[in-house]
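The complex is shown incomplete by one protein chain, all other protein chains being positioned as in the whole.
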Amino acid sequence: MTLILYGLVFGPIIWGLTQYLIKAKWMESLGWVFKLILFALSLGCLFKVQTQTLSLQLTPAPLPYGMMLSVDTLSATFLILNNFLFLILTLFASKGKYSESVFSFLFLVLQGLINGIFLSTDLFNIYLLIEVSTIAISILIMYKKDKPSLYDGMFYFAINMVAMAFFLFGVVMLYKRFGVLDLFHLKEALGEASRNKSLILPLSFLFTSAALKAAVFPLYNWLPKAHGIPSAPSIVSAVLSGIFVKIGVYLLIRLNMLFMDVIPLHGIIMVLGLISALMGVTFAVAQTDIKLLLSYHTISQVGLILAGVGGSLMINQAGGLYHLVSHGLFKPLFFVSSGILIEWYGTRNIKDMQGLWQRSRGLSIALIIAILCITGAPFFSIKTAIYEGQDNLFIRSLFLLINMGTMMSFIKFLEMIFSKNRAELSKSGFVSRPIKKEEWLSLKLLALASATLGLFSRTISPILVNYSFEYTFIDRLIKWPSYLFTFVIAFVLYKTFFKDNKLIKLIRKFDLTFNETNIVLVSFFFIILLWIDYL
Amino acid sequence: MSDHSQLLSRSIGIIYPIILIFGLYVIFNGHVTPGGGFQGGAIIGAIMIAKYLADPIPFLSLEWTQSVEKATLLILYVLAALFCIVTTLQIVVGHFTIFLILSNTLIGLKVACGMSIIINRFVYYETR
Amino acid sequence: MDWFNGEVAGIILFFIGVYGLCARRNIIKTIISLSILQAAIILYIISDDAYSSQVPPIISTSAHPIQMADPIPQALMITAIVIGISITAVALTLFVSMYHHYGTTNWNKALSKRRDAD
Partner (left out) sequence: MRRKVIAFVLILIAGVILLTYYTPSPTTEKMMASYAMANAEKDTGAQNIVTVVYLYYRYYDTLFEALTLMVSIVAVIYISYHGGGSSHE
């Protein structure tokens, strides 16, 4: 039974290799069947892991000496999200021009690698897998090799390689100190080790690189470049914000669990999460390019997730994890439909897109469901669980501000959907390519999944995050008026303040060069070092 | 690089079999003496540089080398699956040295193909 | 001078590489500093108590097993070196194709040209 874990990692890689070698047509068309099997396997893992943790001894030597794959409840939820996302996105791109050899090979290898990251228990192995998946994703980002995507791809590749060098330095230091590489025995060795200064150095190296992978605020500016690349295929941006940013969150959670008894990190994670949520929203409100707007929202949503995961109460952590999974569903829906919108309207500026409601009813319904999920509408998402028990007035008002900012920037989407289709705008090269059958299927599945995740959260949450949210029907009904009230305030604020004034243009054009990003990275590393020492 | 020196190409013509033998030696008894798949493959890859220095005419067909490389990686993964099944089912298969030598040669072949592809790409394509 | 062992040299080399990343505007120098970082990490871990009389970890049937060097970091660093090669190869290819499009090797000029592009 545990050989499934081996299949989850090496299945897609071997399939991709044979498909790339034989170049058989039938293998390309059967790609989504294979991914359906993988999704079923990960579903089986999820239900099996409720009772006992699965593990597969990779080499005959016992753990500290050999290697092992293991699944616990945390990695099982990430596995489910990853395999479901790859199934949907392969369905979406199955007939398009992205199903030929190089692209589908890299897409399959990427799925196996990300499965491997969530399964592996060895720090050096996690470094190796992240390295390979970063190289693979850099190729996928620059698939069209046109002028802007080369600079963004180079920036993304270089800054992520610097972050992984920090990660490797932390891993090497831990090995030098404790002589062990895997997570369980490292935790034991850390438990015994007294908390002294030489322990903080490797931790801050690891923390900085995990923070950069999770696009925490000061180290965020590679993300809009990577996700918002004009020519990147929309399914690659969907994978990036759906699951690849979550690897950083996964690393932060693992680090928190690893160093829990020596250095409590959840305070730092919560503060960083709040800062990046707030700054992400301020940048997002100023954007007009649809993909950049969604990328800055990924930063703010990941910040919210980190604020939840770093929260002190169990309900906060479970709420953060649950929001992570639902974000992994509705954000790809946004990215994929924005790819279609860009093709239809021929422009990337959301203000030039008008009257989606007349053109395609289905796409607008899917977008409306996604907007309700992301802004935390009571029946569609349980974002409120993230700050449930926080009695500190400042933090609650901060969460309210972030939520209002999210609503403010998604008013642009609503304007796009419900605005009348003005005649003179329709000449802006509107080509209504009909949506293919597979694209409809994947759009519907994504919208359905994110809606069910919100509606049936009471039944799904014990399985996904083994914490059941006790929101009865009446609780959620009561929350509707306050939700609509904040929406109205956000609408009023948006209409009055956010006229395209100079400040908005300044925020939109704000960008750091590569050297400044590295300076920010080193100073972030030093600040974290002092902060942990001060804790 | 058209005016390649006669001296260089003559001497490399003599040396490269020795490099090849040394590379193969490093690969094959990687489990006894220091060395192994990666190091031996890199040495054999160095022959490509020597070949380019001798006479800069592209002779390696990249597609063929690339498919050889992918085939070796595939065999390596099948071998790995075999290794995992053998260890989980505790079938004792005598000495493991056969397995070590086999995977060393596969890695050596793969790294040699990989290095030669990279060198050829950079030398014949990137500089144009 | 006993405090200056391999590890201190590794950390100093690491910060030299970070200086190269922070201060140098040339993209090729960034790629060079990336490989300096890799070299610093390898120096840090391989320089165990190397000045002691350690023998490479080959089981020799000769004399009694004198103190052998630690084989695990050497195995890990084979992987790190190969990753260093693939990073440099991919970064150089990216740089060449970027140079053909942008015509400059300077990060800031490339950013300004990127801004005019869209």
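Letters A, B and C mark the chains as written, and numbering starts fresh at 1 in each.
Just so we're on the same page, contacts are C-beta pairs under 8 Å (C-beta built on N, C-alpha and C of every residue); 3 or more make two chains touch, one makes a residue touch a chain.
Everything numeric here is computed off the predicted structure, so don't read it as measured data.
Chemist: Among the chains included here, which ones are touched by the excluded chain in the whole complex?
Modeler: Across all of the complex, the chain we cannot see touches A, B, C.
Chemist: Which residue from B:L24, B:A50 or B:A80 sits in contact with the chain not drawn here?
Modeler: Checking each option in B:L24, B:A50 or B:A80, the one touching the absent chain turns out to be B:A80.
Chemist: Touching the absent chain: which residues on subunit A qualify?
Modeler: 10, 13, 58-61, 64-67, 97, 100-102, 105-106, 109, 113, 116, 120, 122, 124-125, 128-129, 131-132, 135-136, 138-139, 142, 145, 153, 173, 176-181, 185, 196-198, 200-201, 519, 522-523, 526, 529, 533
Chemist: For subunit B, which residues lie in contact with the unshown chain of the complex?
Modeler: Here the touching residues of subunit B are 30-38, 62-63, 66, 69-70, 73, 76-77, 80, 83, 95-97, 99-100, 103-104, 107, 110-111, 114, 117-118, 121-122, 125-126, 128.
Chemist: Given the full complex, what residues of subunit C touch the hidden partner chain?
Modeler: Against the missing chain, subunit C presents residues 3, 5, 7-8, 11-12, 15, 18-19, 22-23, 49, 57-60, 65, 68, 70-72, 74-76, 78-79, 82-83, 85-87, 89-90, 93-94, 96-97, 100-101.
Just so it is clear, only the chains that are shown with their structure count from here on.
Chemist: Averaging only over C-alpha atoms, locate the centres of subunit A and subunit B and give their separation in whole Å.
Modeler: 39
Chemist: Could you put a whole-Å number on the gap between the CA centroids of subunit B and subunit C?
Modeler: 23
Chemist: Give the residues of subunit C that touch two or more other chains, as numbers and ranges in rising order.
Modeler: none
Chemist: Would you please write down the residue numbers of subunit B that are in contact with two or more other chains?
Modeler: none
Chemist: Show which residues of subunit A lie in contact with subunit B when the two form their complex.
Modeler: Where subunit A meets subunit B, its residues are 3, 6, 10, 13-14, 17-18, 20-21, 56-60.
Chemist: Spell out the residues on subunit B that touch subunit A in their complex, using ranges where they run on.
Modeler: On the subunit B side, the touching residues are 67, 70-71, 73-74, 77-78, 80-81, 84-85, 87-88.
Chemist: Using the touch definition up top, name the residues of subunit C that touch subunit A in the complex.
Modeler: Residue list for subunit C touching subunit A: 7, 14, 17-18, 21-25, 27, 30-31, 34, 37-38, 40-41, 44-45, 72-73, 76, 79-80, 83, 86-87, 90-91, 94-95, 97-98, 101-102, 107-108, 110-111, 113-115, 117-118.
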